[in-house]
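Here the complex is missing one protein chain, while the rest keep their positions.
As written, the chains take the letters A, B and C, and residue 1 is the first residue of each chain.
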Amino acid sequence: MARAANASLHGSAPDKSPQVLLLIDVINAMDFPRGKHLLRHALPSARKMAALKKRAREAGVPVIYVNDNFGRWQSDFKAHVTHCLEADVPGGPVVQQLLPDEEDYFVLKPKHSGFYSTSLEILLKYLEATTLILAGFAGNLCVLYTANDAYMRDYELIVPRDCVASETKQANDHALAQMQKHLRADIRTSSRIILGKSAKPTGK
Amino acid sequence: MARAANASLHGSAPDKSPQVLLLIDVINAMDFPRGKHLLRHALPSARKMAALKKRAREAGVPVIYVNDNFGRWQSDFKAHVTHCLEADVPGGPVVQQLLPDEEDYFVLKPKHSGFYSTSLEILLKYLEATTLILAGFAGNLCVLYTANDAYMRDYELIVPRDCVASETKQANDHALAQMQKHLRADIRTSSRIILGKSAKPTGK
Amino acid sequence: MARAANASLHGSAPDKSPQVLLLIDVINAMDFPRGKHLLRHALPSARKMAALKKRAREAGVPVIYVNDNFGRWQSDFKAHVTHCLEADVPGGPVVQQLLPDEEDYFVLKPKHSGFYSTSLEILLKYLEATTLILAGFAGNLCVLYTANDAYMRDYELIVPRDCVASETKQANDHALAQMQKHLRADIRTSSRIILGKSAKPTGK
Partner (left out) sequence: MARAANASLHGSAPDKSPQVLLLIDVINAMDFPRGKHLLRHALPSARKMAALKKRAREAGVPVIYVNDNFGRWQSDFKAHVTHCLEADVPGGPVVQQLLPDEEDYFVLKPKHSGFYSTSLEILLKYLEATTLILAGFAGNLCVLYTANDAYMRDYELIVPRDCVASETKQANDHALAQMQKHLRADIRTSSRIILGKSAKPTGK
């Protein structure tokens, strides 16, 4: 790709890291019809994601929230986070564990894939990312679509199987199997991922 | 294009309008080396833009802020607006006149063109826009790049000549002439633009 | 989307049709390691595709070959067709039934999805397509990826289940089920698709 040395980004992405952690649709009210099914599986994975995010931050691995903006084109991401923390929002207990930090990046996506009609690709280029760690919801929809698009762009993929959740365990397992087989994704559990500069490309 | 009837956008864009007003890089600290040259021309155009925006809002024409995020990948647009209003920020007097309203849309762009690596195209599709009114800075750079990309996507263009500014009047005039000749842009002054549903495609 | 009336395409796509038939990777030597598995399922579907293509042509529905260029960046599509017809090319019997006609369109894709880094989207826009009929190989890879991307762009999808094939029947059936459930694809058999101007959007 083009030389980053002389490159000017209208906005800065000062971090450089071969690994990047993408948290997909985790800031999620889960107030849609079948949201409670997703929530049941999302809650345990949120705890794993929180631990993984903490380790990523300590290892200098950038974290990008790649999130739907659920009807909120005109408001900002912080307002969406605040909304999800209000009483009676089903997704609140998940969001509570995954609050964005000042240092985190975010990309609002209008559709399923984090790459479609967003700035994600250019952000990853400036971060010099080669391996994407994907976590979030739903494993068989937005995570899978994002993984497909990442694979076409030649990223190495790690999709920790304890950090993705779908409406049913069966659908989640099948999506993980597809990503492992067709996208060569490493689906080891999150605690076994080696993070940081000493990691080999796929964390193996 | 595809049928909007059954379409689901992960986020909503409830307005429909054949005309849309794009305000390009108006939330701008103008604290770069030659910013003062741009500011000299930007200030009078900001007054015209503010009047045009007021008329657009009254006519039901959506307003989209298409803006660099000047080193602020991780913060939000509101924080950028707030920063520009701080004392001693050169661009403050421009920003003061063009503060976003709750109803306005915004699209953060990483590079010159509003279409490159952003959600602008999909937002315009959902708004069912056919004519773009471009205003902002710099006329010979980000406005021109955005106009080029809009023309390739078959939008009708109105670029009111009193609502764009560049570092020099000569560069601005030349950019306007190029957009008129090569992109078939209507460059009438802003007060002569016919806004709203009764407008013909190019406001003529 | 933008007004086609004044639009100039650097190239012309004179047909207009709400339905378009996409033949995905059918011009395929199938000389890769597991190609014989795919070929076994591809052959019967090729006969169905040939019949569907004939009906599409009669009904004025444009046909687009969306095809990998298997190592052939520098040669043209016709040369690729010719190569596939040489003796001992496994995919020959499939290609023989699906030879492109002069009136057909083609789009060379560098990766799995027909939409990624190609001119497909702009061609469909000029054809004013709203419903895509997807057929070809492999059902669980390039057809599925293309279907995902089409769905994000709000196209109605018809994926006739007798006109897609994968290496295993199980993988093919699962891909069809996914497209039916998540992409709202109509997976009726090809003979039951209503083609042409009288067809309702999804051929129902």
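Here is the rule we use: a residue touches a chain if its C-beta (ideal position, glycine included) is under 8 Å from a C-beta of that chain, and two chains touch if they have at least 3 such contacts.
Because the structure is predicted, anything quoted here is derived from the model rather than measured.
Contact with the chain not shown here comes from a single listed residue; of C:D104, C:E128 or C:D173, that residue is C:D104.
Checked against the hidden chain, the listed residues B:N67, B:T131 or B:N148 yield one contact partner: B:N148. The missing chain, though absent from the display, is touched by one residue of B:H112, B:K125 or B:R161; that residue is B:H112.
By the touch rule set out above, chain B reaches the unshown chain at residues 111-113, 116, 140-141, 145, 148-149, 151-152, 174, 182.
The chain not displayed touches chain C at residues 9-13, 68-74, 76-78, 102-106, 108-112, 117-119, 121-123.
Quick note on the criterion: only the chains that are shown with their structure count from here on.
In this assembly, the C-alpha centroid of chain A lies 31 Å from the C-alpha centroid of chain B. Multi-chain contact residues of chain B (touching two or more other chains) are absent.
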